[in-house]
Structures are given as C-alpha cells and as structure tokens.
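Only a single protein chain was left out; the remaining protein chains are all shown in position.
On to chain A.
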C-alpha cells in the first residue's frame, strides 16, 4: 500500500508563489493526517509572520492543498517495494551555505527517518545556519516521494501486463539504472567497504559563500525563472 517509505508518513511541500512581482519560496514537511483547518491556519500565520501581502494566504493554502490532494490520490494504491538501495543526492544552497552530497538509501526500510539524518548531518558538519537542516530533510523526502510514486505506476504496469511477463522483469528493466545491485556488491567478489578512489564521490561538501557570491547566484536564478 502506498505510503512514504519512512517512519513518519510525512509529505514534502514546496511553495513557489509569485504575486505582483513578489516571490515567496518555501519548503517544509507536512503531516497529511493533520486536519484541513491546519492548512489555512498555517497559511495565515506564515503570511502574518513574514508580513506578506494578504493575497498570499489563499495562494499558499491552495498550493498546499493541491499537493496534499495529490498525495492522498496515491494513497489507496499498491506499490511494489522491493529491496532497493538507491543513491540520493543533495545539491542545495540555503542562504550562504552550499551543500553537496550523495549517499545510498534503503527505500524498502519503512522505518527510515530523513529528519534524523538531516539533524545528524548538520551536527556532524557543524553547520551554523539552522535553515539547512529542514532543507536537507525536504530534499530527501522529495526524492523518496518521487521513488514511491514511480513504484505505484510500476505496480500498475505489472498488473496490466500479465501473460508471460512477470512484473519483476518490468521493474528490473526500468529501475536497472538506479538500483544498486546488491548481489554484485555483497557477493563473493565484492566487499562492503568502498574503494578508496570512490571516497571523494560520497563525501559531503559544505561550502560557505560570501554575500557577493550569494547575490550573484540569486540574480542568475531570477533570470532563469523568468
């Protein structure tokens, strides 16, 4: 049955609203079992706290509702969770901090906790800016959400295409690129320990930018957006 493959069934929400030239971007994690009244309360509170024009309230509420509705639409359906270890990538810039990282994640582990990962990451890498943590958690969740929705559609395909074709074949075919083949790794020839020359690939990079660089990057992003 469809759910986020994490201990807490939380949904990543991303907001990107532009009203009269004023742009509001935000990303956070939402609990889909919260009552609907929470959405409007949250929108009002955010607008009040950030002193945005009131037109944002409805837009924010709508955006959140749409994303939640999409999540709920997946809920009744089946998904194939097989033992899959996928590489996840983090590539974000939050205020002055740039984070780049990649690591392997077990999608079939339904007790996984992206929030805990994000918190530990920030502690270990001694990150000063507290807004980095949530950004990492949201990014991980978004990737997991993507994977979960894909597994729903693949389950559907598997059901549709019977007659001699086994569902696992299709899944294997479509996922071959992403999935790390555990057999190869942990078989007799492979070893769990990463080769030294591959270490640099998996090492997290945390950079602090100066304000000018931040300004330059922001400007470039704005241009791209338009």
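Just so it is clear, a contact is a pair of C-beta atoms (placed from the backbone, for glycine too) under 8 Å apart; a residue touches a chain by one contact, two chains touch by 3 or more; residues count from 1.
The definition used in the following text is that contacts and distances are computed from a predicted model.
Novice: Have a look at "Trafficking protein particle complex subunit", "Very-long-chain enoyl-CoA reductase", "Phenylalanine--tRNA ligase beta subunit" or "SWI/SNF complex subunit SWI3B" and point out the UniProt protein name belonging to the hidden chain.
Specialist: "SWI/SNF complex subunit SWI3B"
Novice: Can you work out which residue in A:129, A:146, A:207 or A:222 touches the chain that's missing from view?
Specialist: Per the contact definition at the top, the residue touching the missing chain is A:129.
Novice: Which candidate, A:31, A:58, A:108 or A:153, sits in contact with the chain we can't see?
Specialist: Result: among the candidates, A:31 touches the missing chain.
Novice: If the hidden chain were put back, which of A:57, A:79, A:98 or A:118 would touch it?
Specialist: Among A:57, A:79, A:98 or A:118, only A:118 touches the chain that is not shown.
Novice: In the complete complex, the non-displayed chain touches which residues of chain A?
Specialist: On the side of chain A, residues 7-8, 10, 28-31, 34-35, 37-38, 41-42, 45-46, 48-50, 111, 113, 115-116, 118-120, 122-131, 133-134, 136-137, 199, 203 touch the unshown chain.
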